[in-house]
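Left out: one protein chain. Kept in place: all the others.
Chain nomenclature is as follows: A and B, assigned in order of appearance, with residue numbering initiated at 1 for each chain independently.
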Amino acid sequence: MKIIIKGGRIIDPSQEMDTVGNVLIENGVIKGFPSDIRGLEKEPGVRVIDATGKVVSPGFVDLHVHLREPGFEHKETIRTGCEAAAAGGFTSVVCMPNTNPVNDNASVTEYILLKARTQGMVNVFPVGAITKGQRGEILAEIGEMWEAGCVAVSDDGRPVMNSRVMRHAMEYVKAFGIPVISHAEDINLSANGVMNEGFYSTVLGLRGIPNASEEVMVARDITLAELTGAHLHIAHVSTRGSVRLIRDAKERGIRVTAEATPHHFTLTDKAVLDYDTNAKVNPPLRSEEDVEAIKEGLRDGTIDVIATDHAPHSEDEKKVEFDLAPFGISGLETALPLSLKLVKDGVLTLPELIKKLTLNPARIIGIQKGTLRVGSAADVVVFDTDRVVKVDRYRFRSKGKNTPFHGWELSGCVIYTIVGGKIVYSHNVCCF
Amino acid sequence: MSGKVIMDSEAIARTIARIASEILERNKGAGDLGIIGIRTRGVYLARRIADKIEELEGIKPPIGILDITLYRDDFRRRSDWPKVQKTEIPFQVEDRNIILVDDVVYTGRTTRAAIEAIMDYGRPSSIQLAVLVDRGGYRELPIQPDYVGIRIMTLRTQKVNVLLKEIDGKDEVIITEG
Partner (left out) sequence: MRFQRKHILGLGELSAEEIKLILDTAESMKEVSERDVKKVPALKGVTVVNLFFEPSTRTRSSFEIAEKRLSADVLNFTPAQSSVVKGETLLDTARNLEAMGASVIVIRHSMSGAPWLLARELSASIINAGDGSHEHPSQALLDLFTVREIKKEIRGLKVLIVGDIAHSRVARSNIWGFVKLGAEVRLVGPPTMIPRDIEKLDVSVFYNLEEAIRDVDVVMMLRIQKERQESGLFPSLREYSKFYGLTRDKLKLAKDDVIVMHPGPINRGIELSSEVADDVHSVILDQVANGIAVRMAMLYLVASAGGTE
């Protein structure tokens, strides 16, 4: 089985490649970039994809998704989550452990990987919990989970409040060379807040989560990373202060990396006006100032990765009082067009953006993905940067229709997603 | 406003005088009268009638103002949505002969609402209706005025406009084509 993707603009930051040409895929791997394909095209059984005017890049790697399985299959399953990923151009996703049961031991990890192999259409890399039951008390069996296939540990959504436990986790992971992903939030400062603390929380009478709630934990975890020498990855950076802390830490040579989500660099807390629970997310949408700081962090390299924090919820769960609605935005299927706005606005060049969606996340968790090097698995995305699409949440592949971007007209559309040489998504049958 | 003038200022003045004497005749004086005008133009007519009665009888009957908005039966059907205004009836209606004054009686629904409103203030001996214009032929309720300035037949598409000095700058009744 051969696929030729011809005439596209091939951008692969792992090889510093940005050229118009052809990509040849054979037996599931990248075979090469032949300049003359006239003979190949005529071979029987060759699938030719015309990518003229399109971008061809390594499939995207999402460092932060919630696939909800096991335990919350009404929100998402590994299958639907993978379908959503494919529709968004993601060929690898890293899934968080806050399932039920929590992914805090190797048997849950194995279950997720088995499901992903049989039902998932993209590569799934699980994250193990830091502590048993994500309770922040006793370390989970991190070594065994690493053996089973976990690529990082995190108590995502339930931050480890006890600094001593966090210190030990950071020390312990060094034996396996995996990062600790920190959902940086001081839950005492958050005090059951439901949105950003600021003018809009005051006007809406909703409990606010101050920027400091994130920043004190970013500062703590950076300090612990300095103490332990562990690789710390800060998830979903949302505040100006966090960007500053991470920038300083990087300058001082501390092993810290960071991600930001499309919603945090696109929206402000104004989106919550009218109590739209689809804009309820943790960390919350922040102020204009914070959005600008995140863009600056992306531009100057302080923030390495764009990750979605894809957090699907059912329609019923979101159609409740704002206080009662769960946090989260279904993000896989809007990530590319929202990120392409950064290119349009001059924050990033297209190769820089692709690097934050491919090579950088793959490097952070040490996987051989996010590249079109000859011989590597053929995980490829073909997308059109200019095609305008109107977001229709009811056409999401994800079970989670919870997006604040419904009805937005955005430029950027995935045309093909290929995983291991297999076409898992093509735009012809879908346009959201 | 162009249209056919059916009453001018003199005619209106004569009519007010006639209605005032008819009221006195029928009620045998002004002793237990109360005059209540329906907002908006009925109020000015009520004042004029009361003044005339005082001129003729030496006694000025008390005057009230009635806003019937809260008593309308077309509450959810109207497009010309009226603002609710105050009703002011500074006397007891109990056992009085109430003269209800309006500019025009047409379907009778306003009068019905006004009667209901007055009854909420007490039980008068009688309620009598005085109007400047009786637009005949379209009554939807069994209501007839006791004192009438002019009785006319019109088409449904026509409009009867009563203009009064107090708010319109002149006294005139005009029929216009709709």
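Note that a residue touches a chain if its C-beta (ideal position, glycine included) is under 8 Å from a C-beta of that chain, and two chains touch if they have at least 3 such contacts.
None of these values were measured; they are calculated from a predicted model.
Q: What shown chains come into contact with the chain that's not displayed?
A: A, B
Q: From the listed residues A:H74, A:R117, A:R252 or A:K319, report the one that touches the chain absent from this view.
A: Touching the chain that is not displayed is residue A:K319.
Q: Thinking of the whole complex, not just what is shown, which of B:D8, B:E55, B:D95 or B:D120 touches the missing chain?
A: B:D120
Q: Given the full complex, what residues of chain B touch the hidden partner chain?
A: 67, 69-72, 75-79, 81, 83-88, 116-117, 119-122
Q: Please output the residues of chain A touching the missing chain, sorted low to high.
A: Considering the whole complex, chain A reaches the absent chain at 191, 197-199, 201-206, 208, 274-275, 316, 319-324.
Convention: only the chains that are shown with their structure count from here on.
Q: Roughly how far is chain A from chain B, centre to centre by C-alpha average, rounded to an integer in Å?
A: 76
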